[in-house]
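Yeah, one chain of the complex is gone here, protein chain that is, but the others are all in their spots.
This part shows chain A:
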């Protein structure tokens, strides 16, 4: 009850309209700016540049050679085969590269699902089978046109694909060109990505003010007034944290809603999970701020927190999306609290994100990491506070 009172008091002392506008305007503008300036770095919903198609040709050598000569030049050892401009029907396709699949059928299909290739074609005696990534419509249509031309050329009977997304196992009796659209995991575009990344970055900044949560009571001399009342230090602490959490959760929900409805950012269809991950990060930021202000003193802690936030933002994908290519830099990014939270959110919204903790999806890993570190920071703060006089 006292915890709740103190939490409500915390909200009442934070109803400054100027601060409200600042806290909303900053992230909303930042999402727009980063989302439009850096949109070129994203090949989510609109593919750009060369698209790559995997193929495997089986059956007799002659058939395979026929196909390969038809699509272009001969295959060199590395397996790359760039472009095709020839064909009986003068099909000219630019910006599409065919690579021979050497990884086996299932792995090739997975490649397509993960967006590494837009499609996978098998050319055999029984006909041509094509697996396309259903999110890349325009290029797939071109590839399908190309393949159907080749089927014509081979005088194989051909049935054009039914509507995009035709289910697996579509009727194929006597038909020799079959298309299956694969459900690829969706990828964020720039606005989608920065809506997540800027929101989580803004949450990190909460730790700056959290370090001052208790300091503010000292400065106003109200710390003593709280302590002479029949409430425990733990209740004061819990109340302040709860109030701060509610306040910031409110702002974060507003930011999410604004980015969703103003910019059409994709926040997925599991709002509860998104909220839980964001709430756990708010708790993390508050605990980090409080913990370090007790461990380092509020002055030194301000500078340290600022540095942590800057590094976390840089390495955690707030400005540039992290690409995990196994090098030192991408290992470093795993240390950023923003990285695991961003991954957690991208995992809820889009799926297919590798989790930092094995046997657990990335969103649960984010919540677990955020709450785990919070417990550590808060335990340190409470331990120090109990031993000192005053708050």
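Keep this in mind: a residue touches a chain if its C-beta (ideal position, glycine included) is under 8 Å from a C-beta of that chain, and two chains touch if they have at least 3 such contacts; residues count from 1.
Everything that follows uses one rule, which is that contacts and distances are computed from a predicted model.
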| item | value |
| --- | --- |
| Chain not present in the shown complex, as UniProt names it (candidates "protein-glutamate O-methyltransferase", "Formylglycine-generating enzyme family protein", "Antibiotic ABC transporter ATP-binding protein" or "Nicotinate dehydrogenase small FeS subunit") | "Antibiotic ABC transporter ATP-binding protein" |
| Sole contact to the chain not displayed, among A:114, A:224 or A:307 | A:224 |
| Positions on chain A where the hidden chain makes contact | 2, 5, 9, 12-16, 220-222, 224-231, 389-390 |
